[in-house]
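Missing here: one protein chain of the complex. Every other protein chain is in place.
For chain A:
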């Protein structure tokens, strides 16, 4: 079945302890791996791009499927909890974009770095946090990954720098992380993500220049889901070829709904950076089913037919499932079992996130500065004081 393929690096450590799905029908023999054709990427300033075929092992396939399904169900659960007012504030969901977070993670190592904007729940999961910690952070409880103080847009994990609210502000940060990678000399890269709306922010171009000038190992990734809040790309950008917007930075345009395409492109981009050639830009063409945030129904600037069409023709989970079933890498029943297990995991996490207590009010003022000794912070009026400990 082709040359041995290294198991895709860097799937979350926390996942290692999950028991592999039971094989229902003992006598059924699955293929160990299968070769698939993937779409050729459009290239900018590159002689050649990622390969157009890739090998997917059964083990990797099942893992990707489980991860994507987990992200999908987690986002849908967050939608439910929001509507029940258990999650408040802002909530930007990424269902439809699962191939991006899972595919990117499949192409890098856990020791690489990643920073993104506010549509970050999927990345928080793929970078190693549990669904429990994520949902509890959304509901603002102490069991949350940021102790309930960060919320939807401010989740962090090892080598994952958030979760950032201000559009475009995370890109120069990503270039800085890449500088640290180069400086430390450990062959690490930084994935710096932003959206199609953010692509028109000035600071992105400043980051491009610095990264190219100093040959930083930075992979700029534009997650183009066609709409910046309610504005379609044609109405916001003079050039919608986001992979070319880096000008002097080589770029590639990737089918962001096909996880294998994303994985191969990421491997290619990471190899480019690790070889010292400097930054590279990837545009992932993807789609979000939900609106911009939970306050946006998502249908006043696009038609339901469009959303339906993407769901039926390009859904990332469906595409992977069809490939695996048709190549005898897994059975429909097996994948359904995974669905059931994922549902249970999400249910348990949601229970936890709903029942866990909120952080105590005393902690409201903590961690403003790094300071020793503690100092007092004024609350909403002069007589309310919070102690700030850090």
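Just so we're on the same page, a contact is a pair of C-beta atoms (placed from the backbone, for glycine too) under 8 Å apart; a residue touches a chain by one contact, two chains touch by 3 or more; residues count from 1.
Quick note on the criterion: contacts and distances are computed from a predicted model.
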Listed names "3-methyl-2-oxobutanoate dehydrogenase (2-methylpropanoyl-transferring)", "Ribosome biogenesis regulatory protein", "Cytoplasmic tRNA 2-thiolation protein 1" or "TATA box-binding protein-associated factor RNA polymerase I subunit A", matching UniProt entry of the absent chain: "3-methyl-2-oxobutanoate dehydrogenase (2-methylpropanoyl-transferring)"
Omitted-chain contact residue, chosen from A:52, A:213, A:299 or A:332: A:299
Touching residue (missing chain; options A:82, A:123, A:208 or A:243): A:82
Sites on chain A contacted by the missing partner chain, in the whole complex: 82-83, 85, 88-90, 151, 153-154, 165-168, 197-198, 200-203, 228-232, 235-237, 291-297, 299-303, 361-362, 379-385
